[in-house]
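Scroll down for the structure; my scribbles are underneath it.
Missing here: one protein chain of the complex. Every other protein chain is in place.
A and B label the chains in the order they appear, each numbered from 1.
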Amino acid sequence: MTEIYAAICIAILVVMAIALVRASYAPTVYDRILGVNMFGTKTVLFIAVTGYLMGRPEFLDIAIVYALINFIGMVAVLRFFEYTAPVE
Amino acid sequence: MFVLDIISSILLIAGVFFGLSGAVGLFKFPDFFTRVHAASITDSIAAILIIGGLLLQTSFDLNTAKLLFILAFLMITSPTASHALAKSARHGGLLTLAEVKEEKEEKQQEQSH
Partner (left out) sequence: MAELIDLVLLAMLALTALRIIFLKDLFAIVMLFGIYSFLSALIFINLDAVDVAFTEASVGAGISTVLMLGTLALTGRKEKKSSRSSILPLFVVCVTGAALIYGTLDMPPFGHPDNPIHQHVAPRYIEESPKEVGLPNMVTSVLASYRGFDTFGETVVVFAAAIGVLSLLGIRRRKDKDAPESGLETHHVLHVVAKVIIPLVILFALYVQFHGDFGPGGGFQAGVIGAAAFILYALVFGLPKSFAVVSPKILQLMASFGVLLYASVGLYSMSKGGNFLDYNKLAADPLAGQHYGIIIIELGVGITVFAVMLSIFYAFASQAERSNIQ
């Protein structure tokens, strides 16, 4: 089972890397926000799978925190973005 | 227990497959609103499958409750965040691909008149 976990970890890392590239080079600023959001949700899944890979299920607390922080960060971005006009 | 392992592995691999397809979709799709589709839909299904695969590995204890909590939270907040993002983009004036093409055609028609 640990090999499956390891393979899943690597695959989620690949997805996160692709989302990171999208957040770095994006045509519009909303694409960056999209990339960060995807990075955040994949991080939650990565932490959960890594916890089971290393046999330490206490990591699930951190996964919960990340899910919360991802959401609150997104809401903060959208809120402050509506104040400043987009500069392209 | 071997059957549980096999089912877990299938769910995990399916979840990762959807995640990868969502990441590819972030680059392949032509317009921002279609990219939001790719990212948010595949995020939700990947979360369900991966956490479902992990749920089968736990015995019925606190970790099961935490995994279910993570799943419920992701189900509620991830589509909401995508919706808020798309609504913000629309308010900010971003046009869909069809509307951009319409504007170009209108301008060309005005120029040719």
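The rule is simple: a residue touches a chain if its C-beta (ideal position, glycine included) is under 8 Å from a C-beta of that chain, and two chains touch if they have at least 3 such contacts.
Just so it is clear, the structure is predicted and the values come from calculations on it, not from any experiment.
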item	value
Chain B residues touching the omitted chain (full complex)	73, 76-77, 80, 83-84, 87, 91
Chain A residues touching the omitted chain (full complex)	6, 9-10, 13, 16-17, 20, 23-24, 26, 29, 32-33, 35-36, 39-40, 43, 46-47, 50, 53-54, 56, 58-59, 61-62, 64-66, 68-73, 75-84, 87
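Convention: only the chains that are shown with their structure count from here on.
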item	value
Averaged-CA centre spacing for the pair chain B and chain A, given as whole angstrom	12
Chain A - residues contacting chain B, complex	1, 4, 8, 11-12, 14-15, 18-19, 22, 27-28, 30-31, 33-35, 37-38, 41-42, 44-45, 48-49, 52, 57, 60-61, 63-64, 67-68, 70-71, 74-75, 78, 81-82, 86
Interface residues, chain B side, partner chain A - complex	5, 8-9, 12-13, 15-16, 19-20, 22-24, 26-27, 32, 35-36, 39, 43, 46-47, 50-51, 54, 57-58, 63, 66-67, 69-70, 73-74, 77-78, 80-82, 84-85, 88-89, 91-94
